[in-house]
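Below is a structure I'd like to ask you about.
In this view, the complex is presented without one of its protein chains, the others remaining in place.
Showing subunit A:
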Amino acid sequence: MNKLNNSQGLKIPENYLVTPAYVFFLIHSMQVGVGILGFEKYLVEKAGFDAWVAVLIAGGILHVILWMIYRLLQNGGGDIVEIHKRIFGKYVGGFLSLLFCAYFTLLAFTVLITFIEVIKVWVFPGLHVWVFTFVLLLLVYYLVSGGFRVITGVCLISVIIGLPILLLKYFPVEAGHTMNIYPVISHSVPDILAATKNSILSFIGLEFLLIYYPFIKDPQKSKKWAHYGVFYTTMIYLISVLVTFVYYSEEQLKQVVWGTISAWKIVEFPFIERFEFVGIAMWLYVILPNICLGLWGATRIPKRVFKVKQKYMVILFCIALYFPAVLIDGRPMIDSVNNWSGQLGLYVLLYIPLLLILKTITDKVRKRT
C-alpha cells in the first residue's frame, strides 16, 4: 500500500466534533465582525452608490473560494498544516503554517482593537483600556480553553443575538431617500472592481475552515451549510450597504467613519435617547466569536506543528495580544492595522487557488511514481 495515498491523516475523537449544520454559524459569525460597522465608507470612496454591485460580486467570488477550500480539504488529510506538510515538506510547510498562525492572530487583534476604539469613541471616552481588555481577554481565554465545541456555541449565540439588530434597519430606511439606489451604473469596471476588493476585505473569515475542517462530522454534508453561510453574509452586507445608501447622501457617507453605528442613532425610543449604546453593547457578542475563533485557530497551528499543549499557547497568545492592544492608540494606527490585516486577508484568499493548483499537481505526480 502506498502510504502517501492514505487520506486518513488527522483524526479527531467523535466527542469533539460538531454537526455539519453548525458550519453555517461558524462561517457566518466569523465573517461578520467589526468590518460591517463601517465598511460602507470604503466602498463609496471607490464606486459611489454603485458599490452594491461590488458586494454581490465579492459574494460570488467568495463562493468560488469556498468551493476551492473544500476541494483542497477533501482528500488533504485534515487541515492546512497537514496539506502544507504534504506539499512542501516538514520545514517549509511548517513555516507556511506559522504564517497562517500569525495571520489569524492579527485578525483577532484587529477585531479587538477596533472594537475598543468604537467603545472609546461612542460610549466611554475615558475607558480604562487595560481593565477592559483584561476582562475581555479573560473571557476569551475561558471560552477558547473550553475547546472547539464551546466556540461553536458562541458562534451560534452571536448569530442569534445579532438578529434583532437587523430589525433596526427599518428606522434609517424610513428616514431615507430611496431614489439613491436607482439602478444606474455610472462607474467604470475598474472602479467597481476596486470597491469589490474593498468589500472582500470585510468579508474575510471563511479561511478558518482550513483549520477547523477536521472537527466537522461528515464534512461533505457541511458543504451546503458553508455556502448558505456565505450567502447569508452577502445578503446581510448587501442590506447594510443599501440601507446606508438610502440613509446618507454620497458625500456625507464618505465622511462618516462608522456608517452602521451612525445610522443606529436615528433610532429613538422614549426610554432611551442614544440607541447606539444598546447596539454597541450587543455587538460585543457579535465580535466575541471573531476573537475566540481567531485565537483558537492561531493557537491550534503551533499545537499541530510543534506538538505543544494548546492551553499553554492560549495563555501565551492572550498575553501577547494584551500588551499591544493596551498600548495601541489613535485612529491612524488602528486604521493601518485594519488595512494590513485586510491586505493580508486578500493575499490569503489569493493563496488558496495557488495552493489548490500545487496540490493537484503534487497529487498527480505522486500517483504516477
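Basically, contacts are C-beta pairs under 8 Å (C-beta built on N, C-alpha and C of every residue); 3 or more make two chains touch, one makes a residue touch a chain; residues count from 1.
Here is the rule we use: contacts and distances are computed from a predicted model.
Between the names "Multiple sugar transport system permease protein", "Respiratory chain oxidoreductase", "Protein NrfC" or "Ger(X)C family spore germination protein", the one given in UniProt for the chain missing from this structure view is "Ger(X)C family spore germination protein". Only one of A:W122, A:Y237 or A:W296 touches the chain withheld from this view, namely A:W122. The omitted chain makes contact with just one of the residues A:Q252, A:S336 or A:T360: A:Q252.
From the options A:V64, A:I185 or A:M333, the residue with contact to the unseen chain in the full assembly is A:I185. Of the residues in subunit A, those that touch the hidden partner chain are 49, 121-122, 175, 177, 179-180, 182, 184-186, 248-252, 255, 262, 265-266, 268, 273-274, 276.
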